[in-house]
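Shown here: the complex without one of its protein chains, the others still in place.
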Amino acid sequence: MLREAFPCLHQQVNGKDLVYFDNAATAMRPQVVIDAVNDYYCRHNANIHRGVHCLSGRATDLYEQARASLARLIHAPSPDNLIFVRGCTEAVNLVAQTFVRERLKPGDEILISHLEHHSNIVPWQILCQQTGAKLKVIPMNDRGELVLDELDTLMNERTKFMSVIHVSNALGTINPVKELIAKAHAKDIPVLVDGAQSTPHLKVDVQDLDCDFYTVSGHKMYGPTGSGVLYGKATHLEAMPPYHGGGEMISKVTFEETVYNKVPAKFEAGTPNIAGGIGLGAAAEFMLDVGLEAIAQREDHLKQYTEQALKTIPGLRILGEASQKSPVFSFLIDGIHPHDIGTIIDHHGVAIRTGHHCTMPIFQFFDVPGSCRASLAFYNTEHEVDILVESLNQAKAMFS
Amino acid sequence: MLREAFPCLHQQVNGKDLVYFDNAATAMRPQVVIDAVNDYYCRHNANIHRGVHCLSGRATDLYEQARASLARLIHAPSPDNLIFVRGCTEAVNLVAQTFVRERLKPGDEILISHLEHHSNIVPWQILCQQTGAKLKVIPMNDRGELVLDELDTLMNERTKFMSVIHVSNALGTINPVKELIAKAHAKDIPVLVDGAQSTPHLKVDVQDLDCDFYTVSGHKMYGPTGSGVLYGKATHLEAMPPYHGGGEMISKVTFEETVYNKVPAKFEAGTPNIAGGIGLGAAAEFMLDVGLEAIAQREDHLKQYTEQALKTIPGLRILGEASQKSPVFSFLIDGIHPHDIGTIIDHHGVAIRTGHHCTMPIFQFFDVPGSCRASLAFYNTEHEVDILVESLNQAKAMFS
Amino acid sequence: MSDLNTLYKQQVLAHNKNPQNYGEPAHWTHHAEGLNAICGDQVHVYLTIEEDVIKAAHFAGDSCAISMASASMMTELVTGQSIFEALHLFAAFKQMMSDEGLAEAKEVLGPVACLVSVKKFPARIKSALLCWYTLNAAINGQPTATTE
Partner (left out) sequence: MSDLNTLYKQQVLAHNKNPQNYGEPAHWTHHAEGLNAICGDQVHVYLTIEEDVIKAAHFAGDSCAISMASASMMTELVTGQSIFEALHLFAAFKQMMSDEGLAEAKEVLGPVACLVSVKKFPARIKSALLCWYTLNAAINGQPTATTE
C-alpha cells in the first residue's frame, strides 16, 4: 500500500499511533526520496558542473535529470525554464528583486490577493518600500473565495505585476488562476503563481496556465527540505539580471568585468542543495508514478469524508468553504482556543497546526487570531479522520 | 579508523579504488551526518518553530541544537549570532545587500583580495553597479601570498567594507585575517571573512578574530549540501534590514504594515533546509569529537607528504607556496593541459579538480587558464598520495 | 492523559473561564502589547503605576487557556506591588520556567507557581511567559514584547 512508502508515518507519539495532518506545513517523504538523498551522500558525493572526475559526472547527471523530472511534472517547455531554489519564499523574493524591481516607479502597483501566504506578501511590501510602489489586494468573501468583481479597477495601467496563490494553505481554496492570468495578460501584466500548495495535490500545467512565473516548494510535495524550483518563461529569464553573485553563474570573471552564464546557471550561484535537488527529482518521479489523477481523486474523497466528519462536532466552525478546495480544513471550536486544542489532540497522537499559518490577513478578515488546521495528503486514511474527530470531542469534554 | 566513518570513500571508480582529492569542491560526509539527515526524514519529519505537535517540537529542538553546535564550533558568543543559509555564496550576498548596500555612496570603496573566490567578487561587483562604489583589490605575490605593503592606501576614508578569504580554495594560502581585521577596524572598516575553506581544517574563533561577519559552508565541512551559516556581530544583525520577506521572519503582518521578528529569525524567511541544518549540526559535533587540533595536525602531515611527493615529478610546477597553507595543491605539468590530466588520472580512480576553481583572477595573475588541484582532508592517506603521483607519471608517459 | 490534566488543571481552567482583571480599563498609565508570532497568542497589559507602585493591572487579548490563566494570575499577583517587586516576580517566574527552576522562585510566586506544570509541555512555555514579558515591557515603557 502507498502509505507504506512513507516511513515517518509509522510511529507512535505520546503513546498513540501518529496521525499526521500537518501536510500543508511540510509533507512526509517517501522512501525513494530518502534513498535518493542517501545515495547521493553514500555513492555519488561530489560537487556538480565543474569536475572531470567520475563522481562529479554522476552527481551532475543526477541533478540535471532531477531538473528534467520537475519540468515534466509541471509541463515546462524545457528543464532550462527551471531554477533550483530553497523553496517558494526564495523564489518569490528572487522574482521581486530581479524581475519586478526595475520595472517599478513610485505610484506603480503590485496586485496580490487576500489569500496570500506571508511569503507572497512581505517580499512585495519590502519592494514597495524600496521603490515607492503600492500594494493592492484582491478581496475575498466569507467563504474564502476571491471576489473578482473589481478586477477591472484593480488591474489598471499602474499595475506592473500580479502575484497570486494557486491553492490557499490556510483555507484550501483553489483559485481560478488561469482566468486571472488571462485577465492580467489582457492588460500586459505579468503574473507569478505561488504553487506551494498546488503541486502536492493537483496536476499543474504551466504552459496551459500561461503564467510568467510559477513557484514550487520541494518540502511540500514530498521532497527534501531546502529544495524547490522557480519556473519562468524563457524570455523573462533571459532578460533578468542575476540574483546572487558567485561561482557557477558566471562565464568569465575579472576584477574589471564579469560575463554571466546562461540560464538557468545565471540564477544558481554557488553550490546548490545538490542532495535536495536530486531528492526533489525523485519526489516528482514518485508523484508521476503514483499518478496525479489518482492523487487528486483520493484526496477529493478524503476531503469529503473529513468535511462530513467535522460537521458532526457541535460548536465546530469551518473557515473557508470555497466550492473548489483542497483537503485543508481550518476550524474553530467554541470556547477553546486553537492552541489548547492542538496540545490536547497531540496527546492523542494527532498532529495539526494551530495559529495563523503564515496568513495573518486571512484571520484579520475573519476577526480571529488563528485557527486549527488539519491538512491531509493522499496517504492519510478515513480511520485517521475518525481519530481526529474523537480527539476533538475529548478536548471539548475537557473544557466543558 | 576515522576513514571508515565516510561511506562514499569506499568504492571503486573506473575499476580502481577511489582516491578522493576534490575536498575543496565538496567534502565527504561521515555516517553520523547522513544518519542525522535520514533520522529527520524517517522519525522527526515536521516543519519547525510553528507547531504545538510532538514532531514539530522535536524537529525544532534538533534544528536549534544544530545552531548551538555551530556556535560552539566557531566560538560565537551565542547561537543567535548565526543565521542559517544555503552556503557561503548566499551569506556574502546577504551581507552585501542588507549590511553594505545602504552604507555606500558613489565613489566609496569595497576592499577584497586577489585570492577571492568568485562568490566573494561578483556580489561586490553587482553591488558596485547598484551603488556606484568601486572595488579595490589587495594584491598578491608569486608565492600566492597577499602583499600588505599598500594596505595604508587601500584602506582609506572611502573604504566602507572589507571582505577577505580566510583560506584560499585555489592555492591553499592561509591569510593573516586577524591582522587584516585589526588594521581595518583601526580605520572603522567592518570586515567579512569567507570561511568556506577554513572551517573544514582549522580552529576558528570568531571572537578572537573580532570579524564582523564570518561565513561557513556546510558542504565543505562534512555537512549536507545546501547548508551553511553566517555569523554576524549582534549589533550588526539587529541593525540590518531583513533579506528575504516571508513566513517566520515576521511577528505581525497586515497589508498596511509588517513587524519583523527578532534575530536570527528575521533573516530566515520561509521553511529552511531543516534536514540540512540538522545534518550540519551533526558535522560540527563530529569535528569537535575528532578534535580540531587532531584534524589540523593530521592535515599538516598530509600536506608535507604531498608536497614532497609532487616535487618528485619532473616538469610539475606547484602554484602557490605560501608559508602558511592548507593541504591544497594547484599544479601544472609541462605540455599537458590540466583537463587532460584530470581525465587520465580519473581513469586511475583519482578525483581531482581542473580548471579555474572559481578563482579566475588568480589564474590571470599566473597567466594560465587554470590548474590541476588536489585538495586533501584528514581522511586521506599517504598511500592515496602515492597513487596520485603514479597516475600523474602515467599521464606524462601518455603525452610524451 | 494524566500529563494533560496537570496542564489543564482546575485553577487554569477556572482562570481561563473567568479571567481576573480582564479587559482594557478606562484609565491606565502604562501599556504594552505582547505577541507570540508563532502561536498567534496576543496579550495587552495595562498598568496604573503611581509612585512606583502598581495600583492596578489589567490585561486583554485573545489567547489560549495557558496564556489567559497566566495573565489572570499575574495581574492578581502584581497588583499593589512595587515596580521593583514586580520585576523581581518576573525574574522568579522566568526562573521557575527555566531548566533549573529554582525552588525559592516557586515560593515567591504563591498561587502562580501552579503553572510549573507547563514545563512538561515545552511548546507551551511561551504561552505562560508572554504576559510576564509584556508586563516587563509596559513597566519599562516599551510598546511591544515577545518571548522569542
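So that you can tell them apart, the chains are marked A, B and C in the order they are listed, and the count of residues begins at 1 in each.
Basically, a residue touches a chain if its C-beta (ideal position, glycine included) is under 8 Å from a C-beta of that chain, and two chains touch if they have at least 3 such contacts.
It should be emphasised that the depicted structure is a prediction, and the values quoted were computed from it without experimental measurement.
Engineer: Write out, one label after another, the shown chains that touch the chain missing from the document.
Structural biologist: Among the chains that are shown, those touched by the missing chain are A, B.
Engineer: From the list A:R143, A:K262, A:K311 or A:H383, which touches the chain that is not on show?
Structural biologist: From the options A:R143, A:K262, A:K311 or A:H383, the contact with the absent chain belongs to A:K262.
Engineer: In the complete complex, which positions of chain A touch the hidden chain?
Structural biologist: Listed in rising order, the touching residues are 49-52, 56-57, 61, 250-252, 259, 261-262, 265.
Engineer: Counting contacts across the full complex, list the positions on chain B that touch the omitted chain.
Structural biologist: 336-340, 343-344, 347, 354-356, 363, 368-370, 398-399
As a convention for this text, only the chains that are shown with their structure count from here on.
Engineer: Cα centroid separation between chain A and chain B, in whole Å?
Structural biologist: Chain centroid spacing, chain A to chain B, equals 30 Å.
Engineer: Roughly how far is chain A from chain C, going centre to centre by Cα mean, in whole Å?
Structural biologist: Spacing between the chain centres: roughly 37 Å.
Engineer: From the C-alpha centre of chain B to that of chain C, how far is it in Å?
Structural biologist: Whole-Å distance between the two chain centres: 45.
Engineer: So which bits of chain A are touching at least two other chains?
Structural biologist: 339, 343, 354-355
Engineer: Which positions in chain C are in touch with at least two other chains?
Structural biologist: 38-39, 123-124 - these are the residues of chain C that touch more than one other chain.
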